[in-house]
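One protein chain omitted, others in place.
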Amino acid sequence: MSDPSYPEELLYHPEHDWARVDGDQATFGITWFAQDSLGEVVFFDPPKVGTTVTKDAAYTEIESVKAVSDVISPLSGEVVEVNDALGDSPETINEDPYGAGWLVKVKLSDPSEQEALLDAAAYAATLS
Amino acid sequence: MLREIGVESIEELFADIPAHLRLAGPLELDPGQSELEVFQELRALAVRNTSTEDEVCFLGAGMYDHYVPALIDSITSRSEFLTPYTPYQPEVSQGGLQAMFEYQTAICELTGLPVSNASVYEGPSAVAAAGYVAKLANPGRSRFIVSRALHPHSREALATLAHGWGMEVVDAPLCDGLTDLPALDEQVSAVIVQQPNFLGAVEDLEALAGAAHAAGALCVAACDPLPLSVLRAPGECGVDLAVGEGQTLGNRLDFGGPSFGFFAATEALLRRVPGRIAGETVDVEGKRGYVLTLQTREQHIRREKATSNICTAQALNALAGVIYLSWLGRHGIVELTELMLQRTAYARERLAAIDGVALLHDQPVVREFAVALDAPVQAVIDRCVAQGVNPGYALGRDYPEYENGLLVAITERRSRADIDRLADLLDGAVAAERSRNTHHVGAR
Partner (left out) sequence: MAFTAAADDQLTIYERSKPGRRAFVAPALDVPEHPLDDLIPARLRRAEGERARLPEVSEPEIVRHYNRLSKRNFDLDTGFYPLGSCTMKHNPKLHERVAALDGHARLHPFQDPRHAQGALELMWRLQDSLAVIAGLPHVSLQPSAGSHGELAGVLLTRAFHEDRGETRTQVLTPDTAHGTNPATVTMAGYEVVKVGTDAQGNVDLDDLRAKATPDVACLMLTNPSTLGLFEHGIEEIARIVHDVGATLYYDGANLNAIMGICRPGDMGFDIVHFNLHKSFTQPHGGGGPGAGPIAVADRIEPFLPRPQVVRRDNGNGAQPFFDLDYDRPRSIGRLRGFQGNYGVFVRSYAYIRSLGAAGLRDVSEVAVLNANYLLARLRAEGVLEHLPVAYDRICMHEFVLSGAPMKHDLKIRTLDLAKRLLDHGVHPPTVYFPLLVDEALLIEPTETETKETLDGFAQILVEILREAADDPEIARTAPHTTPVRRLDEAAAARRPVVRQRF
């Protein structure tokens, strides 16, 4: 994805992660800014299903050719699904960070945490 | 030049250094010398060393007196291999990178494992590095089980590092020359053995690896590379990490270094392997080429979370290694190893037949074996050396239980005539020392 994009319907964490919330479940990923900074993603090793993730803490890493970056969890909960397809095609994270490049699906332990997250406009403002 | 910089003297360029730290006089070193004088000094030092050209050498114990073919020096002394830096700019380093790729392939073939790095420093530190991989791959376990027949230097290097990890190194004893594993529990991070072991014996790697895996531990095998050409490959036996000393492959003795260490691993451990790895790729025009790959493992990117701190390794020595393996070739390496096998068997028979010399064990061996002398081993060695033959390594310092043990190594440079001479000298030396002792006893 060559142009910056921050979909309106998502919530954002200042450490460049997004969350798509659906009731008490959410999907997480990294933002356009994060994948652009990393460069071409070469490896993503997902956490195991059942792992607990905590808001503001790192839950996995993404590697590009020349860098490794912690991925921060926007919300707390338990991992219920991971995107295994990324094992064969990690570059999907660059091409479609909000769609096919999703990282994990989580059952939220405290959905009210989303109030602390930023909307698209507020997140974009932090980048300038 | 000073004018261009805008200073009056070179002194001014060092203004940042506090005056009282700057040296008032010259370093306390001799003045410099001409090339001729330096050459003469280095040669004068060289002649005070007894090299393998000055005596018939049966010393092994980790490094071996092999014949290094002339083509190796002619290639590795080329400026283009000798003087460049690590290949950070791959477009002008394809020679070095492709050589690394070819080297990695050869190590994979010898070890039977799918992944090899481009070299580490040498054998014992490769074992310590394997321990670090096990520690990171198997967090929370506190112990390494290490064969008593692992090279003493490897055991010590591992222990030195393991101390910093808060892990302990526990010996597995030997039974009849082979590793006798104790019962393993879930505190064991890795089982570390040597193949052939330090006493020359061929271990049953499959059984050892099986026992390790049953306890959830990794199996590390430190291997002598030439014997791997005839022995079942460590990877086939279930070994997770096959490492070892590469000096035997086309490198000089050099009083212990530089040589290289090889490091091979299973696919599962690929991203935990230390050191440089050359990988195949293509350029923008679709031409095949090679780059340093998986660099996110390494210190210059992952820093404190790196798989190792290694930066400079032993690239030139690994190059000598792959040239040597190409020179021996697929069948030549087997012929060479089988030659050593037969000569070792002959040497063993001849020595075991000497009065006062007994085999330490009768396990299968490849190119090295251990005997026990019924006489003070150092005195026997001294007598042989005085006759121009160095009979081997005295085991007593590392193995008090083999006080008068001697480790004898055979290479293709040791002919039947050399072995016969060794046997004759040992026969005479042991007899002389035994009769000396008898006289001493009598004199009391």
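So that you can tell them apart, the chains are marked A and B in the order they are listed, and the count of residues begins at 1 in each.
The rule is short, and it goes like this: a contact is a pair of C-beta atoms (placed from the backbone, for glycine too) under 8 Å apart; a residue touches a chain by one contact, two chains touch by 3 or more.
Because the structure is predicted, anything quoted here is derived from the model rather than measured.
Participant: Please pick, from B:Ala134, B:Leu269, B:Ile323 or B:Leu373, the residue that touches the omitted chain in the full complex.
Facilitator: Considering all chains, including the one not shown, the answer is B:Ile323.
Participant: For a quick check of understanding: of B:Leu241, B:Val366 or B:Val380, which residue touches the chain that isn't displayed?
Facilitator: B:Val366
Participant: List every residue of subunit A that touches the chain not included in the displayed model.
Facilitator: 39-40, 42-43, 63-66, 90-91
What we mean here is this: only the chains that are shown with their structure count from here on.
Participant: Averaged over CA atoms, how far is the centre of subunit A from the centre of subunit B? Could you give it in whole Å?
Facilitator: Here subunit A and subunit B have centroids separated by 46 Å.
Participant: So in the complex, the part of subunit A that touches subunit B is made up of which residues?
Facilitator: 42-43, 63-68
Participant: Which residues of subunit B touch subunit A in their complex?
Facilitator: Going by the criterion above, the answer is residues 271, 295-296, 301-302, 305.
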